[in-house]
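For this depiction, one protein chain was excluded, whereas all remaining protein chains were kept in their positions.
Take a look at chain A:
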Amino acid sequence: MEEKKIRIGFYALTSCYGCQLQLAMMDELLQLLPRAEIVCWYMLERDSYEDEPVDIAFIEGSVSTEEEVELVKRIRENAKIVVAVGSCAVQGGVQSWEKDKSLEELWKTVYGDGKVKFEPKMAEPVENYIKVDYRIYGCPPEKKDFLYAIGTFLVGSWPEDIDYPVCVECRLKGHPCILIEKGEPCLGPITRAGCDARCPGFGVACIGCRGAIGYDVAWFDSLARTFKEKGLTKEEILERMKMFNAYNPKLEEMVEKIFQEVEE
């Protein structure tokens, strides 16, 4: 008897298409094919159907137009499991870096008085509109993130989130500490691990592309204190932490705390 194929859809909102590219580039994808049916994946499949029922919906990109708001709602209705893929879908992506500015201001800077017939909006994470069942982090996610997630789905299990920071992996690898030894604003201490401390391994400070660690254990305040001791202003700290975390509900409050303490 032939096994029933799992129906998957890959949907793109506004993004660089890197998460899809990462998945499309994986040779391992070919091994998945006998067990999966691609219902929608415009980047690779001409016969794609956005409104068909699927078992797993992978969504990359941030919600950035009114049309995309409608699209994510339709995807949710048609999918058993919704997976937000990559920093745009999970955290709003780099295009949310200036989310506190008005859309009009950003629009004017770029388009002047020009008008477009579609309706733009400020980039937001998918979760602001629909329930998300699972998240794959990163900008882009590592290949092993996809393998782990898809593998566990295929055996009927559930992938787990990582709850420790990039620093843990960095220490295990034995890289010199960019924050302490070089004084650079490395976001390793608050960023969700899983990249094997890739950038610090190349001597480059972490920019936090996997987002802050969940479970309320992102220590924005203690890292802010360290940054402050190294001479960064509150604005500089917030700017850096917001690159991939602009929507984090804890960030402002906790960084704020450090600077209030001093004034008292």
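Details
To be clear about the criterion, contacts are C-beta pairs under 8 Å (C-beta built on N, C-alpha and C of every residue); 3 or more make two chains touch, one makes a residue touch a chain; residues count from 1.
Just so it is clear, contacts and distances are computed from a predicted model.
Only one of "Cytosolic NiFe-hydrogenase subunit alpha", "Acetolactate synthase small subunit", "NADH-quinone oxidoreductase subunit H" or "CRISPR-associated protein Cas5" fits the UniProt record of the hidden chain, and that name is "Cytosolic NiFe-hydrogenase subunit alpha".
Among A:27, A:160 or A:181, the one in contact with the hidden chain is A:27.
Touching the chain that is not shown, out of A:76, A:198 or A:234: A:198 (per the contact rule at the top). Considering the full assembly, A:106 is the residue among A:6, A:81 or A:106 that touches the omitted chain. Remark: the residues of chain A touching the chain excluded from display are 12-22, 24-25, 27, 29-30, 33, 38, 41-48, 50, 62, 64-65, 67-68, 93-95, 97-98, 101, 105-107, 109-112, 114-118, 120-121, 123, 139-140, 198-199, 201-204, 207, 209, 236, 239-240, 243.
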